[in-house]
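To start, I am sharing the structure in question, which I have written as structure tokens.
What follows is part of the complex, with its chains left where they were.
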Amino acid sequence: MMKRFNYGPSILFFAVLLLLWEAAVRLWSIDPWMLPAPSRIFTTLVHEWTRIPENLFATAWIAICGLLLGLAIGLVSAVVLHLSALLKKLIYPLLILSQNIPLIALAPLLILWLGFGMEPKVIVVALVCFFPITVSTLDGFQQTDRTLIMYMEMAGASRLQRFFKLEWPSALPSFFSGFKLAATYSVMGAVIAEWLGAKDGLGVMMQLASSSFRTDRVFVAILLIAGLSLLLFAAISLMEAWTLRWQTRKGGDGRET
Amino acid sequence: MAVKLEVKELTFAYDRQPIIENLSLEVKPGEFVSLIGPSGSGKSTLFYLIGGIYKPKRGEILLDGKPIHGKRGHIAYMPQQPSLFPWRTIEQNVRLAQELNGHLDPSHVQSLLKKAGLDHVAHSYPHELSGGMQQRAAFIRALASKQELLCLDEPFGALDALTRTHMQQWLLSVLETERRTVLFITHSIEEALLLSDRIYVLSRQPMRVIREISVPYPRGDRFSLRGTTDWMALHREIENLLLPK
Amino acid sequence: APGTDSSEKGLKKVTLVLDWTPNTNHTGLYVAKEKGYFKQEGLDVDIIQPGQSGAEQMVASGRAQFGVSYQENVTEARTQGIPIVSIAAVIQHNTSGFASPANKNIKRPRDFEGKTYGGWGSPIEKQMITSLMEGDHADPNKVKIINTGNADFFSIVKRNVDFAWIYYGWTGIEAELRGMKLNIIYLTDYSKDLDYYTPVLITSEKEIKQDPQTVKAFMRAVSKGYQYAIAHPDDAASILSKAVPDLDPKLVKKSQEWLSPRYQADAPVWGLQKQEVWARYANWMKKHQLLKGNFDPSKAFTNQFLPQGGK
């Protein structure tokens, strides 16, 4: 039912980009501490491989826990703000505010309350992730088809039925927009959260590499961060395609576009 | 028990322009009442008022003697536009009305689908159906709902003559087995004559009752009676009522 | 590059990148700017705060002509092939140390045993602690090291952290201002190896080769600035506070009082660097596998741009 994704052109394109990068670095002989060539990054990656998995998993774990927590918070707040116009007026500004508290100010408080364990980091990631989910889902609720709302009301649907049977399914595409954004941010969120003190993780790895001027290692970390993030994004896109499969079913098959 | 639905001196406006003014009508239990009136007069709006999603400016709507304006969930309803949920298959769409009332009855849904000629598309999505098929789906969704008062807004407008006759006869047979009261909007005078016990002919701007007509033929005979001179005379009478003076 | 552009008044525009936010380590630089010493040398100096990535790469890439760095950074940067050179030691001796609230009773490295250290997860920290404790016949494995990231000293000691690494001249003074009693164990008191220069002023090899006159002029002005800060701590402090009004003037003043005598300390002139200091610390790092690759201490620094060549 779902169209097979053809990876050919993407892989080719990436290969060309990497080649261009490599060529640029060699041609202008850019210093490796400024911008290392892909080949060098790759060598470093292979070389350091043994120490990478633990860092990768540490960050991935924080990112995923934070994303899930953010998902829960994002959904709950979207629903609450949608169902209550008053609460929306009261709480929406606070949510926007929450996106504007720099770690500098948050860190001491989080550490005081939660110490140096996983919790404060997961909370930082959740704080980053919940917001796009709230905003997108809330806007999705607002776009529910007017005639279907009319039908639901005429048919005597309760507020909850109207929500679960109509508004929620029709907000799904918007929700997934927000969820994909959240997934993209979650890994960087985890990296930043590691500034709250972590023993391992890609963020720690990157900072140490940066402070000892190992730009190649910084790029290895970035590579892993980006890879993790792409993976999460892809996973959610798959979920989206599966959930919204009715949108793409048949009909389009014979179509010319 | 005298009346099922009573509309008393109802007045309503979306903005300044009054849509409905001092409209009074009633429907007895088990009765089949049709509403005929010009396009844009306010028939669908009247349904919204009965369904409780708008509040009348003045007047009352009583169901079984109790006021229901502003209250919902008392009617089985088929809207003018099919209003099927695009992410639900036809079967799931038909089930919807039952889900809302909390009594699922899958075998009933299956038999409805079959009778409407939609069993082969039960697992298709609405956009894969023709206009007439969507309309039938919306119709059986309303039938699947167990509320006694059935409000149908032009249920057969997009059907060909044959399918239409099928559906009309089926509707009548349903009414014989289930205890239902029907309020029926149609633009076809013939359809109104075929199905109804009484017909309200309505005017526009604002909508008021011009004439209330009792159809004098027994329901069972009407399909054979149509076309007779008497029948045609009644047909023409209604037609003339709708013509502007 | 803007460094070669000349501004309206025929002044040469140069950029100086700090190591972090402005503080009393930088007083001489601000004095030189505010009192017009730079201008007298024909320079128009732009002082810029860096991001997280520090000044070294900006200086090496030529976007900035001068920067503030540390001996350990210069050492590591040079082994990675980043062509920067230290041209002055801002403070003669290392003023950093391991601080703890007085009630924790940490008076010497031996007292670290059974305590928790909060740092930023660098292997150097661990080695520092080990070195100090081994020198004091204690078991470094009995210290719990946790990572506290970028959180400040005062926040972390509220939690389960007992001691952390600070510069006394800033954080220590802040503690004094708050009336918080601290114990501090200076690195220099326990190991000569760890008496390195922090901070230092840097420029790039290219700048030295292509425009030594500018470097010279810059250093003349900076020297004058620090001389002034040494002689007039109060005035210097108010110059810094005026230039950077977001700093806490009380902290600046008190910190300046503490730091002014320490800029030059026992050295014959301000800014002088000794090769043995560079060699000792590099060797210490090498010995503990903290430094891999080649490092030539004689190329990492130079005194040639100090007034009178440092004599």
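The first chain written gets the first letter, and so on, giving A, B and C; residue counts start at 1 in each chain.
Convention: contacts are C-beta pairs under 8 Å (C-beta built on N, C-alpha and C of every residue); 3 or more make two chains touch, one makes a residue touch a chain.
Here the structure is a predicted model, which means the values were calculated and not measured.
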Legend entry - Composition by chain label (entire complex, not just displayed copies): A x2, B x2, C x1
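What we mean here is this: only the chains that are shown with their structure count from here on.
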Inset, instruction - Walk from chain B over to chain C along touching chains and report the minimum step count. - result: 2
Inset, instruction - Compute per-chain Cα centres, compare each with the mean of all protein Cα atoms, and return the closest chain. - result: A
Inset, instruction - Quick one: point me to the chain whose Cα centre is farthest from that of chain C. - result: B
Inset, instruction - Mind checking the centre-to-centre distance between chain B and chain C? Centres are C-alpha means, answer in whole Å. - result: 85
Legend entry - Between chain C and chain A, distance of the C-alpha-averaged centres to the nearest whole Å: 38
Inset, instruction - Name the residues of chain A that each touch 2 or more other chains. - result: none
Legend entry - Residue ranges of chain A in contact with chain B within the complex: 147-148, 150-158, 161, 165-166, 169-170, 172, 244, 246-247, 249-251
Inset, instruction - Could you please specify the touching residues of chain B with respect to chain A in the complex? - result: 47-48, 51-53, 72-77, 79, 81, 83, 85-87, 96-97, 99-101, 125, 127-128, 145, 147, 151
Legend entry - chain C contact footprint on chain A (complex, rising order): 31-34, 103-104, 107-108, 111-112, 115-116, 194-199, 204, 207-208, 210-215
